[in-house]
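A single protein chain has been omitted from the complex, and every remaining protein chain is retained in its original position.
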Amino acid sequence: MKSVRLLARACVAATAALCAFVAPAAAQSYPTRSIIMIVPFAAGGPTDVVARIVTAHMAQTLGQSIIIENVVGAGGTTATTRAARAANDGYTLITGHMGTHAASVPLYPKLVYHPEKDFEPVALLAGTPILILARKDFPPKDLKEFVAYVKANAEKVNAAHAGVGSVSHVSCELLHSILDIKPVGVPFNGTGPAMNALVAGQVDYMCDQIVNAVPQINAGTIKAYAIATAERNPSLPNVPTTAEAGLPAFQAQAWNAIFAPKGTSPAILASLNAAASKALDDGAVRKRLLDLGSVIPAPAERTPEALAALVKAEIAKWTPVLKPAT
Amino acid sequence: MVDLFHNLGLGFGVVFQVSWWSPWWLFGLSLPISINILMCLIGALVGTLVGVLPGIGTVATVAMLLPITFGLPPVGALIMLAGIYYGAQYGGSTTSILVNIPGEATSVVTAIDGHQMAKQGRAGPALAIAAIGSFFAGCVATVLIAVLGAPLTKLALAFGPAEYFSLMVLGLIFAVVLAKGSVLKAIAMIVFGLLLSMVGSDIETGASRMAFNIPELADGLGFATVAMGVFGFAEIIRNLDAGAEMNRDLVQQKITGLMPTRKDLIDSAPAIGRGTILGSILGILPGGGAVIASFAAYTLEKKIAKNPSRFGRGAIEGVASPESANNAAAQTSFIPLLTLGIPPNAVMALMVGAMTIHGIVPGPQVMQKQPDLVWGMIASMWIGNLMLIIINLPLVGIWVRLLRVPYRLMFPSIVIFCAIGIYSVNNAPVDVILAGVFGLVGYWLIKHDFEPAPLLLGMVLGPLMEENLRRALLISRGDWSVFVTRPLSAVLLAVAAALLVLTVLPVLRAKRDEVFTESEN
């Protein structure tokens, strides 16, 4: 069975090679073969989940399979470097996020790619709100008290984060720069261990994505002070926004977006963007993303131009926050 | 108790849930099949296969196969992933015993005595006892999860950075005890391993350490890369040395019985029991507890043995105990996931990913909200272990027959499998070259009578030790006394100190007795 399929594959490959000789301008009917989507984090992580949900629908629209390739390492920059160097034929794409395409610029001075210069923006997929969380017996009762307490005890409190460059690290740095304090940051190897330490009460607070925190908040093992988005999230209706709770300056979202290597043809970018946008309008896709606590961008936010503007704004936002940290 | 039986009943009900399958070629007839049993079997088979292939570890396997499960129903998907996880644990010991290539930190210890047994023609008993030990440990640990899961969670929360640091110190002492030759050289190898583990990026500042701007080194040396090098490739290169053929031919002629003798079983029964207890306890600790389970078990056996010098030369307890311990730890490491919703290690993090994809976000309430999922998984673990022993015992004969393949054909095959395995972990060609370089390093180490096992253990424990030390000091604001004022940590350090004294004293005494050191070769 298998060898028959192999033979068939060989024939197809040979035919394809022949066709390539005969008609070099075969790019009209993109895509003609499967597309590789690089995900810069491990399978099962928040970025991977978003990428899989959306690309599964995009593959139907495009009529070709999209193969997810998880490439881990160095806060996602290994994968992003690979994507930046890939052929710009539209067959290698990357699902980047706030870390790889914005915060990495100030964090890694030796970064070999630049999010704006080496990539073509395709489409914004989803935003994941960030929460301010604390151990359940941390004295402050609401965000105002928290701000006062942390400012008064900046020498004593410990903030956990999931490693340099992680969403929990950079978003807490933003919070600290707004509050103008420098508490001790305790690094953990990933969100799991950091959450464990918070549940066990070994550290005082952390900023993390909504996905990991909802079940713990509902079970009462940790508490949430505020959500750093403009609106409350349906999965946590009782948690106020930072604006409501008195810290409107703290706005942060972990966003995921598709990028293509620089120089990919506009026609290909357009068809990819259309497919992504169609996926985000699909009921099943929307439901699964909303279940994760994600915020789905409105049609106006899904254009490549909007994404380019977002990347520009995000780099400008994180650079002053993260520069002195390294 | 009634609750427990009710829950287990629920679990087995989920696993044995029968659906009717009516394919067209049966003309309207329907066959009863249980999808979850099928998933469990597939997981166990795939896990065994991948565990046997050198180079691909459990984490890499689960990561690779995760996407396959996305199309399955959630309970089935998780049962299959769990099957892959402990199937790989069973399979991993096979490669360690047969060809001395541990694919996982936990099977490094198995390779020490297991491969010696294989060299003495006792590969069959070694493989069989590994499977039997794993099965026993798996059964006990499953019951433990079901009965004591919730209260044991407190242990996971009691361990803070200071306790982990002390546990890792204890782990390093275990690594010294592992050594069969010179203690000084063993310690040097551990420190060498610690130094290698420093390559990569710093956890606190993100600074790149000793990576020489090589992107593949930015996240440090992979365990599989170094293990394939110093064990796999180095062993092959050494076996190709002129004059080594004789030893190999001898091995092939010496193969005796496939199954353990009565004496083997009697010798290993208590070891299996002790390994199971140690492994069950250490497995609960998130973030590194399970890693040291197997060598804690080995150390215990070596220390209480009447004749410790048998260890490292094919002692069956040296296979039975660590194998039971690592399988027990593999099972109990589900506890923090099931009761707290927090993944204790990389494999469990992937399981969480699988759950998230299926719309289940694990948390402290997962046991109440998704009882069918949790108890179905627990029940499937027991069934999975049963399947694995049924699969593995008959396989022993086939594996042992593999040893009869002439080495001239065997070694290029191992090279290819290792290369593909290493490449597939990160899709990185540089990793393959690095493994080759470590093969040369390992060859050199063999020539200078350094043992690779302590090096690998140092490498695994190094980052855990450094990170927890730094975390503990950050939280205590630089106060080193936390390590002795926190009771659990103090106990662990005391045990470590006692063990060190016990290990070093006999060596010093021996040195005094015989001025000329034993020339072991």
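Here the chain labels run A and B in written order, and each chain numbers its own residues starting at 1.
Keep in mind that, in the parts below, contacts are C-beta pairs under 8 Å (C-beta built on N, C-alpha and C of every residue); 3 or more make two chains touch, one makes a residue touch a chain.
Here is the rule we use: contacts and distances are computed from a predicted model.
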item: Protein name (UniProt record) of the chain left out of view, among "Dipeptide transport system permease protein", "Phenylacetate-CoA oxygenase subunit PaaA", "Tripartite tricarboxylate transporter TctB" or "Monovalent cation/H+ antiporter subunit A"; value: "Tripartite tricarboxylate transporter TctB"
item: Touch with the omitted chain, as defined above, among B:I35, B:L473 or B:L500; value: B:L473
item: Listed residues B:P125, B:G376, B:G436 or B:P452, member touching the removed chain; value: B:G436
item: Of B:Q120, B:Q365 or B:S424, the one touching the omitted chain in the full complex; value: B:S424
item: Footprint left on chain B by the chain that the document does not show; value: 46, 49-50, 64-65, 67-68, 184-185, 187-188, 191-192, 194-195, 198, 202, 204-205, 207, 209-210, 212, 233, 236-243, 245, 406-409, 411-413, 415-417, 419-420, 423-424, 427, 429-430, 432-433, 435-436, 439-440, 443-444, 447-450, 462, 466, 469-470, 473-474, 477-479, 516-517, 519, 521
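Keep in mind that, in the parts below, only the chains that are shown with their structure count from here on.
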item: Chain A-facing residues of chain B, complex; value: 63-64, 66-67, 70, 156-158, 160-161, 201-206, 208, 213, 215-216, 218-219, 286-287, 336, 340-344, 346, 348-354, 356-357, 359, 361-366, 426-427, 467, 470-471, 474-475, 477
item: Partner chain B, residues of chain A touching it in the complex; value: 42-46, 48-49, 52-53, 68-75, 77-78, 81, 107-108, 110, 158, 163-165, 184-190, 192-193, 195-197, 199-200, 202-203, 211, 214-216, 218-219, 221, 288, 291-292, 326
